[in-house]
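All protein chains of the complex are present and in place, except for one that has been dropped.
And then subunit A:
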Amino acid sequence: MIVKVEGLVKRYDKLVALDYLDLEVKEGEIFGLLGPNGSGKTTAINCILSLLKYDKGTIEVFDKPMGPDEYKLKKDIGLIMQNVAVFDELTVYENISYFCSLYIKDKKEVKRLTEEAIEFVSLDDYKKFYPKKLSGGLLRRLNIACGIVHKPKLIILDEPTVAVDPQSRNKILEGIKKLNEDGATIIYTSHYMEEVEQICSKIAIIDKGKVIAQGTKDELKSMISVGEKITIEAYQVNDLQLNTIKNLPNIYSVEYRENQLEIKTGRGNNNLVTILEYMAEQKISFGRVITELPTLNDVFLEITGKELRD
């Protein structure tokens, strides 16, 4: 096991930030920690890294108890934080080299790893640039390079794509997949469910300091009753017709707003056919039809009763 957290409790006076949190991250996983802002993701990460004191629980990294003096364990951990942590007075190359030298003693090795990291985040053309001259996306890539330059076995990324443009975001996500393919285990925290769905092999949904659901994305989606979300552009649907649709087999909810009929159905075949047949029968005119599988937001919504983005 790469990381094992059991019964972790962290309190800030009366506020319980982590409420008996349990996590298990296996080697080779991209483990997503998904939750709204303030749910306890960063607190959990800081406890795992022994930056924060916690009130109860145990934390093991690489099967050994983690502590602030566990320098051997720290050697194999890389951290990429939400806020960029680089020196404004050092160039891109010097920053990466500096952070590498905190881990590696050999000068030649530092040089080699620095160049590899620069290539990995595609900052070759910006080696001599100072951070202030970089765009937000490039700065994030520099931040990532500083965190992974020493080739850690465990990489923790705490919301690395906040306020990043889509192009850089894709680049970052691709990079994370590549790091994983190269053998690193990843813990990725985010409140962007699309990102987590896109890259994580295992996901823990966290709310109010507790893991409320855990598994692969398919396992999580199978936990909820909604199997499909159908959106139909429909005109002049009356209340009686809406009620009838609601009472069709395998339908959970129906909402009609601004000519958009949004229907949530359970798992099963022919849900759409049944609805469309009824609409044809009732001579309800309709346009575009969109069907979607449930998202992690639906999972979160069904478990907590609120949107993930709230």
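We take it that a residue touches a chain if its C-beta (ideal position, glycine included) is under 8 Å from a C-beta of that chain, and two chains touch if they have at least 3 such contacts; residues count from 1.
We take it that contacts and distances are computed from a predicted model.
**Student:** The chain dropped from view, which UniProt name applies: "Nodulation protein E", "Na+/H+ antiporter subunit C", "RNA polymerase sigma-70 factor (ECF subfamily)" or "ABC transporter permease"?
**Tutor:** Protein name of the absent chain (UniProt record): "ABC transporter permease".
**Student:** Could you tell me which of A:1, A:51 or A:290 touches the chain that is not displayed?
**Tutor:** Of the listed residues, the one touching the omitted chain is A:51.
**Student:** Can you work out which residue in A:83, A:167 or A:269 touches the chain that's missing from view?
**Tutor:** A:83
**Student:** Have a look at A:4, A:74 or A:264 and name the one touching the chain we're not showing.
**Tutor:** Looking across A:4, A:74 or A:264, the contact with the absent chain belongs to A:74.
**Student:** Out of A:18, A:92, A:146 or A:186, which residue would touch the omitted chain in the full complex?
**Tutor:** Going through A:18, A:92, A:146 or A:186 one by one, A:146 is the residue touching the chain not shown.
**Student:** If the hidden chain were put back, which residues of subunit A would touch it?
**Tutor:** Subunit A touches the missing chain through residues 12, 46, 49-53, 68-69, 71-72, 74-75, 77, 79, 81, 83-87, 89-90, 94, 97-99, 101-103, 105, 107, 110, 146-147.
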